[in-house]
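First the structure, then my questions, so here it is.
Our next item is chain A:
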Amino acid sequence: MASKPYDTTFLTTVGKKIVMAITGLFLVIFVVEHMLGNLFFLVGADAYNEYSHKLLSLGPLLWAIEIVLLAAFVFHAFYGISITLYNKSARPEKYKQLRSAGKPSRKTISSTTMIYTGLILLIFLVIHLKSFKYGTYYSTVVNGVEMRDLHRLMVEKFSTPLYTFGYVAVMILLGFHLRHGFWSAFQSLGANHPRYSAGIYTLGVFIAIILAIGFVAVPLWIYFTQ
Partner candidate 1 sequence: MSQSNSKLDSKIPDGPLDKKWETHKNNIKVVSPANKRKHTIIVVGTGLAGASASASLAELGYNVKTFCIQDSPRRAHSIAAQGGINAAKNYQNDNDSVFRLFYDTIKGGDYRAREANVYRLAELSANIIDQCVAQGVPFAREYGGLLANRSFGGVLVSRTFYARGQTGQQLLLGAYGAMMRQVDLGKVEMYPRREMLDVIVVDGKARGIVVRNLITGAVERYAADAVILATGGYGNLYYLSTNAKNSNATAIWRAYKRGAYFANPCFVQIHPTCIPVSGDYQSKLTLMSESLRNDGRVWVPKKKGDNRPPNEIPEEERDYYLERRYPSYGNLVPRDVASRNAKYVCDEGRGVGETGLAVYLDFSDAIRRLGEDYIRDKYGNLFEMYERITGEDPYKTPMKIYPAVHYTMGGLWVDYNLMSTIPGLYVLGEANFSDHGANRLGASALMQGLADGYFIIPYTIGDYLANTDLPPVSTEEKAFEESEKEIQEFVKRLLSVKGKKTVMEFHRELGMIMWNKVGMSRNAKGLQEALSDIPALREEFWKNVNVPGDEKHLNKNLEFAGRVADFLELGELVAMDALQREESCGGHFREEYATPDGEALRNDEKFSFVAAWQYKGEGKKPELVREDLKFEYVKPTQRSYK
Partner candidate 2 sequence: MKNMTLKLLIWRQKDANSPGEMVPYTVENVSPHMSFLEMLDVLNEKIIKEGGDPIEFDNDCREGICGMCSLVINGIPHGTQHRTATCQLHMRHFKDGDTITIEPFRAKPFPVIKDLAVDRSAFDRIIAKGGYISVNTGSAPDANSIPISKEAADLAMDAAECIGCGACVAACPNASAALFVGAKISQYTFLPQGKPEAKRRALRMIEQMDAEGFGNCSNHGECEAVCPKEISILNIARMRREFLKAAIR
């Protein structure tokens, strides 16, 4: 192996986690961007539709981004599931009793439920794409340009309690996923240092909270005001 490491690098336990980290961080960037975009909704219907129109008119660049995103999702999900199954097999005989030893352990409800929050996010993603990307096409005209009226679709979707609170719940789970996922990605990449480790850890918590709040703000606002 030492002579040609590239053969198996990303099949080792360490390599798999590096893939998880890189894809995960890429997805974090995407999610942050997505959340900020959503906030245009609060500016007004036209602003939101114009923003989404700009994105949609990126053309081939959008395709490229979407392909990379899809790849990141697929790898992240596939590796995540495979790692979890493998880890189960590493301890065939379970403990009768096992508990956390407390600090400095970073084991939390977030860290132990990554596979569950991850799987829910995966299912959510399918529903989400179906609802919006491939959802009903309403059109509108802003400043003389004909474009998709996503604002209307949003208002429609988030006026039903099931969809709204389901969405809110999933976004809270996303927060949980990121609370461990964010700093864990840095740790998995070896990008950790005594001077920054506490900072990265705290930043992870911060990002998780901000994202969850950012994502649930719009649906709740729609549900309660429109």
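Candidate selection criterion: all candidates are chains of the complex that A comes from, given by their letters.
The definition used in the following text is that a contact is a pair of C-beta atoms (placed from the backbone, for glycine too) under 8 Å apart; a residue touches a chain by one contact, two chains touch by 3 or more; residues count from 1.
Because the structure is predicted, anything quoted here is derived from the model rather than measured.
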Candidate from this complex that touches chain A, chosen among 1 or 2: 2
Candidate 2-touching residues of chain A, taken from the complex the two chains share: 1-2, 5-6, 8-9, 12-18, 83, 86-87, 89-107, 111-112, 114, 180, 183-184, 186-194, 197
